[in-house]
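For this depiction, one protein chain was excluded, whereas all remaining protein chains were kept in their positions.
Moving on to chain A:
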């Protein structure tokens, strides 16, 4: 099945991340996993850092109304953009303005997606303005990623699956070791070299 890219319009949301290669690589990964995911029948799906909301809306093209969709973003304008994109695509998404998944009770999400801020920057970059939170990853691009990984065991349900976007420079082997210590398996399911960036999608589950 070819997944259609959801409609979006960000002209009124200037501090929100415009979908680009990393976004599309995650969309391609979901398309690749389409049959697997349909068999998994996730009941609760969460996208952390949903930005425009394109990815969480596209999930509704896979599961239609047989899944409950949730999204969070630390940037309030991204939360509004996500709701707007969801409604343009006639998809019901519940949105929370929060840090990662803070506020949700533990162990509910069967499907989790995160395209984090992954660019290597100074730590302070992240805090300067709202749009910087979409890319500034601090030391090794890993500051938000590592915080997220530590929370994985409490976010995912027992059968939960996570798709995480990473950059080669984030040190894939090390990420894999970190999640391994938390009791998860990981596997690279898709990669793409674009100008200046080498992008990967890691699939993580118990």
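Here, a contact is a pair of C-beta atoms (placed from the backbone, for glycine too) under 8 Å apart; a residue touches a chain by one contact, two chains touch by 3 or more; residues count from 1.
By our rule, contacts and distances are computed from a predicted model.
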| item | value |
| --- | --- |
| Chain left out of the displayed complex - its UniProt protein name, from "Rabphilin-3A isoform X1", "Multifunctional methyltransferase subunit TRM112-like protein", "Piso0_000230 protein" or "E2 ubiquitin-conjugating enzyme" | "Multifunctional methyltransferase subunit TRM112-like protein" |
| Residue among A:7, A:102, A:129 or A:177 that touches the chain left out of view | A:102 |
| Among A:66, A:168 or A:187, residue touching the chain not depicted | A:66 |
| Where the missing chain touches chain A, by residue | 43-44, 65-66, 68, 70, 74, 76, 79-80, 83, 92, 94-99, 102-105, 108 |
